[in-house]
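The block underneath contains the structure these notes are about, expressed in structure tokens.
All protein chains but one are shown in place.
Labels A, B and C are assigned to the chains in the order they are written; within every chain, residues are numbered from 1.
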Amino acid sequence: MTDNYTPRPEHHFTFGLWTVGNQGRDPFGHEVRPPLDPAESVRRLAALGAYGVNLHDNDLVPHGSTPSERETILKRFRTALDETGMQVPMATTNLFSLPIFKEGAFTANDPQVRRFAVRKTLDSIDLGAELGAHVYVMWGGREGVEADAAKDVRAALDRYKEAVDLCCEYIRERGYDLRIALEPKPNEPRGDMFLPTVGHALAFINELEWPGMVGLNPEFAHETMSGLSFTHAVAQTMWHDKLFHIDLNAQRIGKYDQDFRFGSEGIRDAFYLVRLLEDSGWDGMRHFDAHAYRTEDADGVWDFALGCMRTYLILKEKVERMREDAEIQDALRVAQADRLAEPTGTLAEVRAASFDEAALAAQGYGNERLDQLVTELLLGVR
Amino acid sequence: MTDNYTPRPEHHFTFGLWTVGNQGRDPFGHEVRPPLDPAESVRRLAALGAYGVNLHDNDLVPHGSTPSERETILKRFRTALDETGMQVPMATTNLFSLPIFKEGAFTANDPQVRRFAVRKTLDSIDLGAELGAHVYVMWGGREGVEADAAKDVRAALDRYKEAVDLCCEYIRERGYDLRIALEPKPNEPRGDMFLPTVGHALAFINELEWPGMVGLNPEFAHETMSGLSFTHAVAQTMWHDKLFHIDLNAQRIGKYDQDFRFGSEGIRDAFYLVRLLEDSGWDGMRHFDAHAYRTEDADGVWDFALGCMRTYLILKEKVERMREDAEIQDALRVAQADRLAEPTGTLAEVRAASFDEAALAAQGYGNERLDQLVTELLLGVR
Amino acid sequence: MTDNYTPRPEHHFTFGLWTVGNQGRDPFGHEVRPPLDPAESVRRLAALGAYGVNLHDNDLVPHGSTPSERETILKRFRTALDETGMQVPMATTNLFSLPIFKEGAFTANDPQVRRFAVRKTLDSIDLGAELGAHVYVMWGGREGVEADAAKDVRAALDRYKEAVDLCCEYIRERGYDLRIALEPKPNEPRGDMFLPTVGHALAFINELEWPGMVGLNPEFAHETMSGLSFTHAVAQTMWHDKLFHIDLNAQRIGKYDQDFRFGSEGIRDAFYLVRLLEDSGWDGMRHFDAHAYRTEDADGVWDFALGCMRTYLILKEKVERMREDAEIQDALRVAQADRLAEPTGTLAEVRAASFDEAALAAQGYGNERLDQLVTELLLGVR
Partner (left out) sequence: MTDNYTPRPEHHFTFGLWTVGNQGRDPFGHEVRPPLDPAESVRRLAALGAYGVNLHDNDLVPHGSTPSERETILKRFRTALDETGMQVPMATTNLFSLPIFKEGAFTANDPQVRRFAVRKTLDSIDLGAELGAHVYVMWGGREGVEADAAKDVRAALDRYKEAVDLCCEYIRERGYDLRIALEPKPNEPRGDMFLPTVGHALAFINELEWPGMVGLNPEFAHETMSGLSFTHAVAQTMWHDKLFHIDLNAQRIGKYDQDFRFGSEGIRDAFYLVRLLEDSGWDGMRHFDAHAYRTEDADGVWDFALGCMRTYLILKEKVERMREDAEIQDALRVAQADRLAEPTGTLAEVRAASFDEAALAAQGYGNERLDQLVTELLLGVR
């Protein structure tokens, strides 16, 4: 049974293997779901209408696999891709699970750990390229510190830059058609992590050797943990031409990293995000980095995956309706929303301007009405 | 009576006129302290050992003053400066109190409001230059939104850039020796503010016409509100060579903007910040942007001001002791803190490296011992 | 023009005089809207379909009014009530604006301040009773501390109890038909406030002289500031039979007290709250303790007020639809939601039970499907 919100490959929905494959382990509890075969994930997601899957190196090829094991695994995985037409638009490296990374990866104090991390990433870049990925995500899960004395942040940024530069150099050397997308996060699993927000990562890129090769993969949950507006973060990322990828999920402010189903928390925030992506003509993937509640068995995982995509499509329809809603458009005019595109003027114009200060102070912007209209649009009663 | 922690002008402590002049008004209560004459603030702060005072235009010259009123006020203020030797190293503009700015200032939807905001800033730049300021702070108190539909964030950033570029152009035209320092804040008084963190502002600067003229004024409370590490933020700012000024105070995570006395909350965070400033040879001001509790009468204001400075000096002494503490230095070696300065190496070196993965995974970093030693240093028992 | 969501008096919507009368002052800005005559508020709210208005003593009668001034004001106000049929179901005291309360009111260290606070409350209770209120709200806006050394929390709770007991004694002495509702809040304007959550206040009531006279007035924004579930808080309040009144608005976690229009943030949270109130047959007021954005002129205030009520009615309709939605009801069965009402059993039954642990561990609860169905109900696509 299909409706207007049935996902199709042209919607460009993707999932990480680690998302549907999440077994429900958490800091206080063991796995509740059996491991999921990556090929099975590919087939199930294809059946639901997804466009592709993304992966960490070890989601597919366990750490320590021999070359021939790797080959066998890849062959099996490719078969599933070929059968379903599913793509692998993005790949990334697991630099956080192994004990070797407990003190950091690209910014570990021990240079050998750093070398190990960079080399694992290079291998993983090969894997991504081999699978056809065009975006390489870097999430610095262990790049941070609890005991501040142990880490010189400026030196850590030097090392972070060095590692990203090395990866860029490698990509260039190999001639891969691959861009890097940094994924910021404020904390968890480290007390404080480097490049904690979209802003910090955008600034960092400017110091790199090949800044044009590097952009961002902002994640809904990660900005939201800090109470920052994710939509504003993505908008600023676009303003810098640095939106290379995006991670969609849901999260409550000031809590552990929840990675809930997209739209399950923060409906209004999710709506404005979809509006930004759709209105700006974002032509990249709609990637979900989330997982099913621990209450779920294997079936619940596919309910979860379908729900992510359906909510996106429902919100997308509302974006279109918002454009055509005469009353909302009128409220936008009252709010003078369109006038923000008008330049303020030259220095001479500014100095020459005269002001009716009282009138400017008295005018209202009708934001309550506007916001209420949007709320009613979201609630489906207009 | 003096001790080792008695402030002196060479410590470069400064206060805003609005800090000691804060009358204790808050969202739920009226003023509890009488207005404070700026000249009196200058004299009292000088007597306490401060280096200078900073100001918003309207802290000194009320909005709407005539040129002759302005002149009278300035003369009186200069007299106090001259008598005491106090400096005005930084100036800024009040773009948030007047009703005209209720929808924004540099990013108001109405272009006339934006022109008014820029012109008010230009006048205020003149005032700052006249008083000898070399840093011009820009805090966008009203640059933000509650009803997201009302504001296109990318257009807002265009306008923000335009306004800062205009101010830079003006400073260049006038030949002022003045640099601009942007002050990020995540929220309050707006629901979400633009340039919410140090990172977002650092990234923004790269898009400006004269990026070299613009840096940051990070504030302890503002980063801390979002749960981000202020010390990391300042370190990254330094890494980009963009620390132009700094606002010191105290704040609890996830609460209203508290602007408490420096060091009164977050002692450990305050210590690492002082360590960063002192170890990096920061030669700028130690500016306090805080105010006395509402429980205080006029005397409490000076207790507050003295306390800010004393705590800084106490922490500074601890920074020096940390350098000389053999056990801490040993713990830093165990943590391999110094090895973060060693380059990771070239691509060839990384690819050629061999690893004893088990040994690297097994090694401990002694961060518990290190952190405990620093805690005991802070508590004054070593 | 009316629709299904047009408020009517039987919906029992009420507003504080201070909510529509809010002039847009905030910590960083002056008033942007003119004062609003309480009689005008009554008439405008009546015209919108509200049931009544609530007030602080000084919302209506300025502090320091003479008895005859009080009489004149009251007469004028009563005329508006009589003309419109509007009620005053709740009254409260302003124990936070005056400088005298800067260190506390019921828990001020100075006994004279405490006496002043209690007496102001007694006078205000008279006013409330005179206007027909049956609920007396107590929000301890200044009951808290920043410098912990200054306040013994246990002694503060003794004094808090003493003050509430005195007010109960007075109500009994006067024979008023009035119950007291405590309103918890975690912080702002004090660094930490006493009775910070619904739970703390519920526990406190058990130590009072007349616990049956005292219940709660939980506020959406206040619990949400701490990241706690407001719906859970209200449910526990009901579980203790202590829901005497309720304050509806909207708030983002971990931010300043925003008091936004009901439903403008946290749509899902607002829905579950309305569901709880409606499903439990709550027969009290739906009181809005919120205010218009500072961007609004006088008209925006009424858009704000209407929006609060409309969103409640829209959500109420969804509650009814949820009861009749067969798929949602099926998902609730899969989640075993109804089985939570079944007792666990006696000690003997528990000890005698045998378990198929593997089967119990394997079963799924279908919460992803359930939650998605509710999301789609909220979005109006089912």
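Rule of thumb we're sticking to: a residue touches a chain if its C-beta (ideal position, glycine included) is under 8 Å from a C-beta of that chain, and two chains touch if they have at least 3 such contacts.
What you see is a predicted model, and the numbers here were worked out from it, not measured in a lab.
Enquirer: Pick from C:38, C:89 or C:186: which residue touches the chain that isn't shown?
Expert: Spelled out, the listed residue whose C-beta touches the missing chain is C:186.
Enquirer: Touching the absent chain: which residues on chain C qualify?
Expert: 98-100, 102-103, 106-107, 109-116, 118-119, 122, 146-159, 162-163, 166, 169-170, 173, 186-187, 192, 194-204, 206-207, 225-229, 231-233, 235-236, 238-240, 254, 268, 272, 276, 322, 328, 331-332, 335-337, 339-347, 349-351, 353, 355, 357, 360-363, 365, 367-368, 370-371, 374
Enquirer: For chain B, enumerate the residues touching the unshown chain of the complex.
Expert: Where chain B meets the chain not shown: residues 5, 32, 227, 252-255, 261, 263-265, 267-268, 292-293, 295-301, 303-304, 306-307, 310-311, 314-315, 318, 361-369, 371-372, 375-376, 378-381.
Enquirer: Would you write out the residues of chain A that touch the absent chain, in ascending order?
Expert: With respect to the unshown chain, the touching residues of chain A are 24-32, 96-99, 101-103, 141-142, 146-147, 150, 187-189, 191, 227, 252-258, 260, 264, 293-295.
FYI, only the chains that are shown with their structure count from here on.
Enquirer: Using CA atom averages as chain centres, what separation in Å is found between chain A and chain B?
Expert: Measuring from centre to centre gives 31 Å for this pair.
Enquirer: Just curious, how far off is chain C from chain B if you go by their C-alpha centres, in Å?
Expert: Spacing between the chain centres: roughly 37 Å.
Enquirer: Indicate the residues of chain A shared as contacts by at least two other chains.
Expert: 227, 254, 268, 361-363, 365, 367-368, 371
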